[in-house]
Every structure is written in structure tokens, then in C-alpha cells.
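Okay, handing you the structure first.
Only one protein chain is missing from this complex, and each of the others stays in its spot.
Chain nomenclature is as follows: A and B, assigned in order of appearance, with residue numbering initiated at 1 for each chain independently.
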Amino acid sequence: MKLRSAITLASAALVIAALTLAGALPSGAADKVDPVADAKAFRKFFTDKFPKVKLEDFVNGPYSMNEDLYRQWQEKEQFPPYEFSLEMGKEMFSKPFKNGKTYADCFPNGGIGVRQNYPVFDDKEGKVITLELALNRCREANGEAPYSYVRDEMAALTAYMAFTSRGKPMDIKIPDDPRALAAYENGKEYFYTRRGQLNFSCATCHVQSPGERIRAEVLAPALGIVNAMPIYRSEWSGMGTTSRRFTTCNSQIRGVPLSPQDDEYRNVEYYLSYVSNGLPISGPGARP
Amino acid sequence: MASTIRVRATSSGETTEVQALIQHPMDSGFVKDAKGEIIPAHFIQQLTFEYDGKNVFTADWGGGVSKDPYVKFAFKGGKKGDELKISWVDNKGATDTTTAKIQ
Partner (left out) sequence: MRNGMLNFALVLSFLASGAMPARAAGSEDDFKAAYAAADAANKEAGKLRNQWTTTANTLAAAKKAADAGDFDKATASAKEAEALAKASIFQATSEKTRWKEMEIR
């Protein structure tokens, strides 16, 4: 009896320790995860800070923060730099795999007009699935090699899928499942945690300093920040995915980036997308 | 194969405004690739817009112009329905040309 209770106690302690380390249990004793309240507070913070910006314009990032940038961007949108990637994405999306199937077979509604639902919580796997991850899994399920998460092909495909959802409001769901809540909370924690030698969190730039400059760039507000993805960045002279932005942000603050589609990245995308629910999809986008 | 040149020309009576987006790597010849080797220079050297048999705009470019360049200009004249011819030549001798109707 003594041994059994000792083992039970030890296992319980291990479980608690493991859960605490993994961040699955919120650190505050009385804190309950309330995404609805979070999203409301998040939106209010930015609309209070920028009362002259229309809610739907927050998805335009730095362009809604600076009049001169906005004017230049409007002109550029007549001949957007992401056009070539978008066209390539459309072609790639409809081209069948070697086994005859297409991307449409992997997605609801054939993959058209569904981007606003991603990331989505998968209850079989107990994890969050992003659009990029879903695309590569589709490839692998059909005998094709996966694409790099940060480069052109993935950007082209997500550009096309985003384009078919343009104007639709972001619509992320958190099902009544403790694992989904944990993923959301983990994403929130990642967003506010400072990292890298420069000791920045995502919030340092996108909550504390939107509209201000970091070196020569005007910072975008966190509200609606993923709605324009993927983006053609002049700085990159090319397209980049959400994965590309997360990894480069990390290295810019001197933190070693995680691997694209690691749990933390999937979860922070889940969090950021959820708190931007209701704002329109504007992707693919162009940025300085 | 699709043209590398996207163009839109709009006439407002006296002047015609032209916008063009050209797909081209515009490699300067100074950038190294991931292996540390120089990516050879590959850029448009001349871009011309022709209307009614005359060059209304000529650009002489070098490696300093960015990838997928965008050009916008206006010229006196140009009637709706008339054609504008756009061509470019790069340092490797490759060319592309397209025509667009003025709207």
C-alpha cells in the first residue's frame, strides 16, 4: 500500500510538473481562459488608441498608421507586386498531383474561400492546423514532397487561397476542448513573452509601438496583422509566408528561430487570428 | 507563355497615363547566393514605350533597379483605342514585347 501511494503521489507530482513546464496550466491561480473577453479587450485597445482608423482598415498594417505610406500603397495596389506570385499560385493550385488528385480534394469547398477559417483546431490530433501545414500535409498524403514553409511555392499557394477569401471576415473557432483552449493560451503567452538578446516580445513592437518607427519601418498594429498574409515585402524583394515572418522576426531580435510550424508558431498564429476575428481577409498583401 | 509585361494606359483627353509592371529578376551582379557565389548580373538594359511610331518613353537601366520593376509616367497625346507598344532588352540579349490598348 505504502509503495502504491508513493508511486501515485510521484506520478501526480510529475504530471503537475510536466504540465506547468509545458505551460498548459495558466500561471495565475484564479485566471480562467476567456478568449471572448480577450478578443474584446484586444480590439478595444487598438480602436481606442487609433480612433480615426476604421476597424476594417487595421488589416492594412503600417499603411493605416501613416498617411504618406497609405497614398503610395494605394497607387501601388493598382499594379500590386504580388500579382506574379498570385498567378503562379492559381496555376499551382489547379495542377493535379502525380496521382491525379488536386489540392481541392484536401480542403472543404475545394479550398476556395476557406482561408478565413485557418488556423483550425483538429480534435483528432489535438493540435492547431495552419493553412501552410494543411497544404504540405495534402502534398505528402498524395505522394508529393513538401514545400519549404518560408519560400515561393508555399507563398504562391497561400496567396491564391487568401485571394479567394478576400473581404471575408476572419472566422477562427475555439471549440469547447481544453486542448484547444490550451493552444490558444500558449499562443497568447508566446505573443507577450520577451525573447532574444534584444528582449522583445511580439507585443513590444505591435502592441506598445504601432505607428512608431523601428529604424526606417513603421510598425503595424497587432490587430489584423495576419489578415494580409502572405505578403510581398519590398525588403525581401519577394513573397513571404506567415512562417517566414515569424522566423525572421525572431532572428531580428537575436533569438534563434524555432522551426516553421513548431507548436509555438502554430499557436501564436491561432491566437493572433482569433483576436482579429471579424476583420476582413486582405491577403495577399504588399508591405515595405 | 504569359508576357512579363503588365500594362495599363488611360487617356484623359490631353494626356495619357501609363503604368507598367515587369517581371524580371534584375540581378545587380553584386549579390551572393547561399553558397557564397556571386549571382551573375541579369537586368533590363532598355525599356521603351512606343506610340504612333515614336518613342514616348525610354528607360536606360542598370543593376540598381529592383526586381519586378514598376514604371509610371504620362505623355501628351494618345487616344482611346489606340495601341501602345512596350518592349525591353536585357544584358543577356533576351527581349519581350507586348501591346496594350489605351483605355
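In the analysis below, contacts are C-beta pairs under 8 Å (C-beta built on N, C-alpha and C of every residue); 3 or more make two chains touch, one makes a residue touch a chain.
This structure is a prediction, so every number in the text was calculated from the model and none was measured.
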| item | value |
| --- | --- |
| Touched by the hidden chain, restricted to displayed chains | A |
| Selected residue (touches chain absent from view) among A:F45, A:Y70 or A:W236 | A:F45 |
| Touching the absent chain when the full complex is considered, from A:C106, A:A203 or A:C249 | A:A203 |
| Touch residues of chain A, complete complex, unshown partner | 23, 27-28, 38, 41-42, 45, 188-189, 192-197, 199, 201, 203-204, 207-208, 251, 254-256, 258, 264 |
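Please note the rule applied: only the chains that are shown with their structure count from here on.
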| item | value |
| --- | --- |
| Centre-of-Cα separation between chain B and chain A, whole angstrom | 36 |
| For the chain A and chain B complex, residues of the former touching the latter | 75-76, 78-79, 81, 83-84, 87, 234, 237-238 |
| Residue ranges of chain B in contact with chain A within the complex | 2, 6, 8, 19-21, 23, 66-68, 70, 72 |
